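Take a look at the following structure, please.
With one protein chain removed, the remaining protein chains of the complex are shown where they sit.
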Amino acid sequence: MKAKSKTPAILTWLVIAVIYVAVFVAEQLLPPSSMLFTVLKKGATYALVAVSMNLLNGFTGIFSLGQAGFMLIGAYVYGIFTIPVADRPVVYQYYDGGAIQFTVPVIAALILAGLAAAFFAFLIGLPVLRLKSDYLAIATLGFAEIMRVLIQWNPMGPITNGANMLRLFPNFNDFNLRDASGNVTLYLSTLVPFLIAGVCIGLIVLLLNSGYGRALKAIRDDEIAAEAMGVNLAHHKRLAFCISSFFAGIGGAMLAMYQTTVQAKFFTTAMTYEILLIVVIGGVGSVTGSVLSSFLFVAASEWWLRFLDEKQMIGNFEVPLLRNGFRLVVFSIIIMVVVLFFRRGIMGTRELPDLFRKKRKEGAVK
Amino acid sequence: MWNTIFPYLLSGISVGGQYALIAIGYTMVYGILRLINFAHGDVFMVAGIIMVYIAASGLPLWVSVPLVLIITAAVGFVIERVAYKPLRSAPRMSVMISAIGVSYTLQNLVLYITGGLNKQYPAIPGISESIQIGGATTKVVTVVTPVLVILLVVALVLLINRTKIGMAMRAVSKDFETAQLMGIKINSVISTTFVIGSFLAGVGSVLYFTNYPTVIQTSGAMPGLKAFVAAVFGGIGSIPGAVIGAFIIGIMENLIKGLDIILFKAGLVTKPLGLAIFSDAFTFALLIIILVVKPTGLFGEKTTDKV
Partner (left out) sequence: MKKLAMIVLALVLALSCFAVSLAEDLPVVKIGIFEPASGDSGAGGKQETLGVQYANRVQPTVDIGGTTYKVELVMADNGSSADKAPSAAQKLVSENVSVVLGSYGSGVSIAGSEYFKNANIPAIGLTCTNPQVTAGNSHYFRVCFLDPFQGTVLANYAFKELGAKTAYCLGEAGNDYDQGLITFFQQAFEGLGGTVMHEDFLTNNADFTAFLTTATAIGADVIFCPVSIAYSTQIVAQAASQGITIPVLGGDTLDSNVVAAAAKGTAIDLVVTTFYQEGANADFDNGFKAWLAEDAEAMTNNGGNDMIAGVTCMGYDGYFTALAALQAAGSTDGAAVMAALPGVEIDGVSGHIAFDETGDAIRTSAFVKKVNNETGDWEFVAEQTIE
C-alpha cells in the first residue's frame, strides 16, 4: 500500500457527522408521526444487529443462526429490569406483580442486556463452537428455539411474565425532553437510537481493526492455516461469538424499545433469516454494507413498498396483482436476485473510507 | 398407565412417519451436495397448498393426489435449477443463504396467494376416517403412515443399491469431483435427488395434512426443522438413519406433550408443570446433545477434513 492518505478518514468522519446532524435537525422540523422516523429507528436497531451478525458470519466465518435467540435475551433482560415498579402489577398480572421489584437505569439495563446475551453465548459456545459450518448453524438455530420456549415456560413467569407480553418499559419516545406540562421541547427519540447503535458499531469496527480482528479474518480465510500461524482457534471463536452476542443483546433491547412491547414468540428463526438476508444484501464482510442495507431493507419493507399491498388505481384502471402480501413477494424476488446474481451485495467487502480512496485494483474475486 | 401412554405413542408413530418422509429429502440432498436445503420444509407446505387448490377445482381424488405429487416433484426440480445450480462453485455459505432465500420466497408467495389465511385441507376418503385401535380413536392415516413409510424406504433403498442412477448417486456422494471425472452427469444426478426428495415430501404432506388439516405459509417450517434434526440424529446421509431418527423424534415429542398427565397418573407430581410446550424445544436439545456427543449421528459415516 502506498503512503496512507488522511483524506478518506476525514471525509468518513464528515459523512457520519453530517448524518447525525441531519437526523437531529429533521427530528426537530418534521412532524414526529412521519414514517421517516419509524424507518430510522428500526433501521438503526437492525443496523446494529446486522453488524453483530456480520462480525460472526462475515469476518470470522462462523455461520451462526442464533441471532434471534440472543436478541430475545437482550430484549427480555432490558424489559425485566426497566419496567417501573408501579406498573409491575399491571404487566405481571398473572404472577402477582412478578418476583423482581426494582429497576435499573436505561443505560445499565442496555449493558446488562448485552452481558446476559454474551453470558448465554459463552455457555452455548462451549459445546457448539467445536462444530463445523452447517452443523454449527443448525445447533445455534436450535439454541434460539430452546431459549424462546424456556422464557415462555409458566414456572419462569414471575421473572419473564411467561408467554405474556412485557410492556410499559421506557421506549424511544421517553428520550424526548418534555417541559412541565408534558409538551416536547426537544425531540431526541430518533437521535438516541442512532447514538446507541453508532457507539456499538464503532466499538465493533475498532475491534475489527485491531490484532484480534486480523486474527478473526485469518480464521475465516483458512482455519488450519490460521492455527498454524499461532492463532488460538477456540479462544478467538469464543471471543467473537460472545462479542457478537453482546451487541445482538443490545440490539434486542433496542428492538424492545422500538416496538414498545416484547413477546418471546416473535423472536423466531424468520427474524434471524431476515437479518441474515440484510447482511447478504449489504455484503458479507462489510460493516458499511450491513448498515446501509439495514436502512434500505427497513425503508423498503415498511415504507416505500407499502403501496404494493393496497389496491392502486391509475385513473379508473386497477393495477392487477396488488393486494395484501404482494410487497413481500416483490421483496423476496429482489432478495433472490441479489443472492444469485450480485453475491457481493451492495458493498462487497468495501467500507465507507474505501469509497473515498482512488479506485485501487481490486483483489481477484475468489 | 398403558391406556394413558398409548394414544400419545400412536400419534407419535404417525407424525414420526411423516417426518421421516421429509427427512429423507434432507438427508439425500445433504449426502450429495453437503447442503442443508432449508427450503425443503416449505416444499412440503407448498405441496399442501397445491392440494388445497386442486381439490377445490373439483378434480377426482385419483387424479388430484398424483397430480400434487408430480407438481411437488417439479417444484423441487425447478428450485434446484434456479437457486442452487448457478452456485455450484460458490462457497457453501452462499448456497445455504440461497436456500434460506428460497424458503422466504415460497412462504411469501403462499402468503400472497392465500391472503395469509389458514386453508382447510380436503378430506381424503380412505384415510381421513376415524377408527378404533386399542381403546384410542384416531384417523386411518395414523395406521397407514408407518406402513407406507416402510414400503417407500424399501423401494428407495432398492433404487439406490440396484439401479444405475442409484449407483451414480452413491458415487457422487462419496466424491463429487472424482464422480464427475468418471463421466457421471452430476447435474442429472442432483436433479433426480431433488425430484425424489420433493416427491417424498409430497407424500408426507398428504399424510400430515390429513391428520392436521390446516395449511398456512408457516406450516412447513417446524416439520421441516424437525425432519432435519431427525436426519442429523440418524446420521446425515443415511436413509435408514433418517427414518429411525424421525420416528424417535415423533414419539418423543408426543410423549412430552403428555408428560404432565403421565407423571401425574404415575403419582410423581401433584400439579401440572406445563411441560407440554417443551415438545419442540426438546427436539433441538436432542440435536445439540447428539451433535456434541456424536456429531455423525447414529448411523453416519466418519468424515475427515482434508487440508
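Order of writing sets the labels: A and B. Residues in every chain begin at 1.
Criterion: a contact is a pair of C-beta atoms (placed from the backbone, for glycine too) under 8 Å apart; a residue touches a chain by one contact, two chains touch by 3 or more.
Here the structure is a predicted model, which means the values were calculated and not measured.
Peer 1: Which residue, B:Ile54, B:Ala90, B:Met222 or B:Leu298, contacts the hidden chain when the whole complex is considered?
Peer 2: B:Met222
Peer 1: For the chain left out of this view, which of B:Thr27, B:Ser238 or B:Asn254 touches it?
Peer 2: B:Asn254
Peer 1: Tell me where the left-out chain touches chain B, residue by residue.
Peer 2: Touch set of chain B with respect to the missing chain: 4, 7-8, 11, 15, 111, 115-118, 120, 128, 130, 132, 136-139, 211-214, 216, 218-219, 221-222, 254, 257-258, 260-261, 265, 272, 274, 276-277, 279-280.
Peer 1: Please output the residues of chain A touching the missing chain, sorted low to high.
Peer 2: Its contact residues with the unshown chain are 32-35, 38, 87, 90, 93-94, 149, 152, 154, 162-165, 167, 171, 173, 258-261, 263-266, 302, 306, 309-310, 313-317, 324-325.
The rule is short, and it goes like this: only the chains that are shown with their structure count from here on.
Peer 1: Using mean CA coordinates as chain centres, what's the chain A-chain B distance in Å?
Peer 2: Centre separation, chain A to chain B: 32 Å.
Peer 1: Going by the contact rule at the top, pick out the chain A residues touching chain B in the complex.
Peer 2: Residues 57, 63, 127-128, 130-131, 133-135, 137-139, 141-143, 145-146, 148-150, 152-155, 224, 269-270, 273, 276-277, 280, 284, 323-326, 328-329, 331-333, 335-336, 339-340, 343 of chain A touch chain B in their complex.
Peer 1: Sort out for me which residues of chain B touch chain A in the complex.
Peer 2: Listed in rising order, the residues of chain B that touch chain A are 34-36, 82-83, 86-87, 90, 92-94, 96-98, 100-105, 108-109, 111-113, 115-116, 221, 225, 228-229, 232, 273-274, 277-278, 280-281, 283-285, 287-288, 291-292, 295, 305, 307.
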